[in-house]
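A protein chain is absent from this complex, but the other protein chains hold their places.
Chain lettering (A and B) follows the sequence in which the chains are written, and residue indices restart at 1 in each chain.
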Amino acid sequence: MSETLLDINLVTKKFGGFTALSQVTTNVKQGERFGLIGPNGSGKTTLINCISGILQNDGGDIVFGGKNLQGLLPHQRTRAGITRTFQIPRPFHTMTVIQNLQIPLEFISGAGKSQKEIADEAMSILETMGMADKANEETSGLTQIELRKLELARAIAAKPKLLVSDEAMAGLTGQEVDEVLQILFRFNEQGMTIIMIEHIMRAVMQFSHRVICLDAGQLIAEGTPDEIVKDKDVERAYLGA
Amino acid sequence: MIAELLLNALTAGILLGGFYAAMSIGLSICFGLLDTVNIAHPTLIILGAFCTYFLNSEFGLDPILAGVLITPVFFGLGWLLYSAYYQFFERTSAQALRGLAFFFGVLFITEVVMIMVFGVDHRLVDAPYIGGSYAGTFLGMELSVPYRMVSVFIVAAIMTLGLHFFFSRTFFGRAARAVHQDMMALSLMGVDPIQIKRVAFGIGLGTCALAGAMTVIMLPIEPAVGRLYIGNVFAIVVLGGLGSVSGTLVAAIILGIAESIVSTFMGPSWSPAVSFGILLGVLAFKPTGLFGVGDTR
Partner (left out) sequence: MRYKFEIGCVIIFLIAFLLTQIGGMNRFFFFAGFAIMQYVAIATAWNILGGYGGYINFGTAGFLGVGTYTAIALYEYAGASIVEQMVAAGLIAGLLGLSIGYFTLRLKGVYFAIATLALAIVLETFVNNWDFVGGASGFSLLPKRKPELLGVLLVDRKAGLFDNYKEFLFVIMTLVAIMSVWIARAIEHGKLGRGLNAIKDNEEAAECMGVPTLRLKLIATTISGSLMGISGAIYPSYLTFVDPLGAFNLEFAVNALAMPMIGGTFTWMGPVVGAVLLGTVQQIAIVTISSELNLLILGVLLVVFVVAAPHGIMGWFMKKNK
């Protein structure tokens, strides 16, 4: 775990007169578990949107696996190996659970595969997530935790090198949080680099090798979970001066 | 010679811009503040025009007075229309597609009803300020300004400025702008966001009454004319930036001048192409428009 996978250099993003991100600089190493925290409105989701390509950053560079992502559309970045989940799950609501997974399987790694092969792959992913029995269900019938797991399952189907999990545990019970945490640990053991955005501090601290903290668009702290917890700037950002 | 043509085109363009602003301001409110794409807006303006015509030809009412009188009726219509829209689409967050189709249905039904009631002939109104023009000189060049364009411009200016003031200074106006940004916050402050939206949409549609009066003063109307203005009105709203009343005014004048110049030097048949070209151009290069801050994706 020494090679840099994602390089974020002086990334800036403005919306009219409002600066959402200001010269954010950090990097994520291959195989790392990376935490991203910060109070609401600090720019976490904006940063993720810039990494995944939904927004194009105004200044700075984002380099993934040695390749500058400037100008690349989201679907191109996904094909390059970056996948993100959404804070509020966004299933394809007229499709069944398994069909949801078949979309990334077909569009990213599906060349030359038959529909049956794709369906089998989707099924095996659902089995690892414990959702095989819901394969043919409409997404409208799923519970919150099931929707979160679907969101993750779909992201896994995209076979990412880097997974960005955007508040996947928000609103879940303690047990459900552990469930999601286990899933993420397992993916990481298989070699996936993971960036976790979370407000649930114990999850971030348990999970991460390194954590950065944003506040008002700026990176104010970077270090191990222990260091971050003790950092004065982080405390001030969350609790006020 | 060219300079004289240019002077007249420019003057006509500015006056035309005022007229267009009056037509577009209602849509700017509905589309910009409420995210409702009321494509029936221009057709409803023609409905207002026909009502004005009716009051003018049957009772001899002054067109502008008629327009003012029917404004409350159109406000009520807007209130009802938004209530229906909210009930069927927004509340259940149905696909945007269906809301759009709904307004298209409204457009179509309105046009057909007008054809059934008024027929397809062109209609005009009569008033002392229609017909005839002011002829004078400016910087040694001859300038001819039709009276009806001046009167329409004056009414349009009053209406536009009034609405601008309303939406920026009054509590209701600011609440309406707030409802676009954060409905939850507004309701937490004790204001019913749906009520605000109903009133705002009612105002937007209310403008159709007076805008309709201005339309029938400017030119002869028939039921299909509304669709001719869809390009104009949307080009203005998009160019000005969604939700910006002052932006609408500026954009309207820009479009008015552009159309007037093209019309003078290339012929009036090219006018729709001007607004369409501006619409596409803005969407391609700066979708948020001149003054808008909104999200277009």
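Going forward, contacts are C-beta pairs under 8 Å (C-beta built on N, C-alpha and C of every residue); 3 or more make two chains touch, one makes a residue touch a chain.
In this text the structure is predicted, and so the values were computed from the model without any measurement.
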* Out of B:189, B:219 or B:280, which is the one that touches the chain we can't see? -> B:280
* State which residues belonging to chain A touch the missing partner chain. => 52, 54, 73-75, 78-79, 83-84, 86, 90-95, 99, 102-104, 106-108, 154, 157-158
* **Contacts of chain B with the absent chain, listed as residue ranges** => 37, 39, 88, 94-98, 100-102, 104-106, 108-109, 111-113, 115-116, 224, 227-228, 230-231, 234-235, 238, 267, 269, 271-273, 275-276, 279-280, 283-284, 287, 296-297
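By our rule, only the chains that are shown with their structure count from here on.
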* Could you give the separation in Å between the centres of chain A and chain B, each centre being the mean of its C-alpha atoms? => 45
